[in-house]
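The block that comes next holds chain A.
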Amino acid sequence: MDFELSGKLAIAAAAAAFLTATATSAMAQANATPVNIGVLTPLSPPGDSAAGQLIVRGAELGAKYVNQRLGGVWNSTCPAPGPVNIVKGDDSGLAEKGMAALRSLVTNDKIAGVLGTYDSTVALAVQPLAEQYKLPLLVTQASDDKISGNHTKFTFMTHTIARDRSDVVEAFIKSYGFKRVAILAENTDYGTSSGPDMQKRFVDGGMSSQLWIFDKTNPDLLPTLLQVKKFAPDVIYNMGVGAPAYLIVKQSADVGLLPKTPMIISYDLPIRPEFWRNLGELGKNMIFLSYYQPKQVLTDAGKWLQEEYRKSYNEPALYSSLAAFGNTIVLAQAMNAACSTEGEKVSGALVKGGFTSWNQTGVAFKQSDGVDWQRSVQPIMVLQYTKANQGFGDATILYPPNMKTGELVR
Partner candidate 1 sequence: MMPQSSMIDLLSATRKLPASWWPNELTPGVAAALATAFLPLMLNDYQLQVMWVAFYLAVLAISWNLVAGYGGMFSLAQHALATIGGYSSAAAVLALGLPVWWGVVCGGLAAALLGYLLGHATLHLRSLYFAIATWVFAEVARQLITINYEITRGAMGLQVPYLFSTLDPIAYFYLFLGLLLVAFGASAILLRTKLGYRIQAVRDDEELAIANGVNAARAKRTIFAMSAGMAGMAGAMYGHAVGLLAPSQADFSQMSLIIIAAVLGGYRTLWGPIIGAILIQAVAEMLRFSQEGRLVIFAALLIVVFRLYPQGVMGALKILATLLRRRRQAEGKTQ
Partner candidate 2 sequence: MSTADALLNVAGLGVGYVPGIDILRNIDLRAERGKVTTIIGPNGAGKSTLLRCIFGLLPARRGTVEFAGSIMEATAPDRRKLDGMAYVPQHHSTCPQLTIEENLRLGGWLLRRRKPEMQARLDEIYERFPVLAERRRIKATQLSGGQLRTLAVAKELIVQPRLMLLDEPSVGMSPKVAQEVYAMLAALPSQGVTVLLVDQNITDAVAMSDSVYLIAEGGVQRHGTGRWFTENISDVIREMLQGA
């Protein structure tokens, strides 16, 4: 009995010693802990986890780029640059979950900056928290113009807002002489922020335009499309994201709108590898907006990303990944410029400086009026496929005029 007890004690002592040793070594490592950057994004339902995963991929490659190519970031004591590390926070697309996730990232992971917000609701809910924690928040893909319109010190918009998109689509549609525009927008923040704005512009611009808002969970859009058919548009603007975007294309063909009527998809869905598999001939002559075209000249960082992304995932990077990648390296550059990871200083650097991102435009956050407060504007292109199964790189650039590579095929 005694022996047993002493045996147990010995084991306990050994375990304690081991734990202490591990803890000490962990603490020693903690001194060389990388600078954590948070990615706050939807990774589980009801959020759009598909988008969230793409954003995480971009951010992780961004960290890899910072560590490999920029040699990490300088921290506040400026002795030597250290690596950055991406910490994921799942917001489930819900404001409250986003708040909890951000507080977790701040208190547990001691992040020096956060990016990745996808839902406008989440961005709006965590914006005041970012202020409270003096934490730079780079809004990667939320499109509500209220976010920049709130004029907060630590929030930086890099995504296009409804207005930018409307500008481009309006100019494109005008320059090609379309007169009747049908807009199909889903009932998410994306659709309800841009759709009505766009319709108003077309009507104000003397065109006739109708807007249909549809429920994202409803896979049967035929009745809506029959109304669209009755309207007899000469161009359809497809503002679905993911499954609804495909459904609009397929079901437009069902009611006979396609292939007669040109269709514009509002983002770069058609560059997905499954686009042709899913749509086949229907994808021919598809017009779409993109922030990127393979023939476009990328920065070195952008080239690096496309290469790495293809290596890792065997497909081209989508805008979500590109944007998150860009945000990550911009944040790192700002830290280096400030020679600090302190929120105040990094924010200051972000406002002052100009930064390299994945595209040639670069990133700068001027404190301009209204919705342009601390917002970096992305150029948007309009592309068109001209053949079935065409590679993304062979798509014609229709807009902007200075980049134009071909004519619209009807």
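Basis for inclusion: all candidates are chains of the complex that A comes from, given by their letters.
A few points about this structure:
We take it that a contact is a pair of C-beta atoms (placed from the backbone, for glycine too) under 8 Å apart; a residue touches a chain by one contact, two chains touch by 3 or more; residues count from 1.
Given the structure is predicted, the values throughout are model-derived calculations rather than measurements.
Screening 1 or 2 for touch with chain A: in this complex the touching candidate is 1. Per the touch definition, chain A reaches candidate 1 in the complex via residues 43-46, 49, 53, 88-90, 93-96, 99-101, 103-104, 106-108, 119-121, 124-125, 128-129, 132, 144, 146, 187-189, 192-193, 196, 213, 215.
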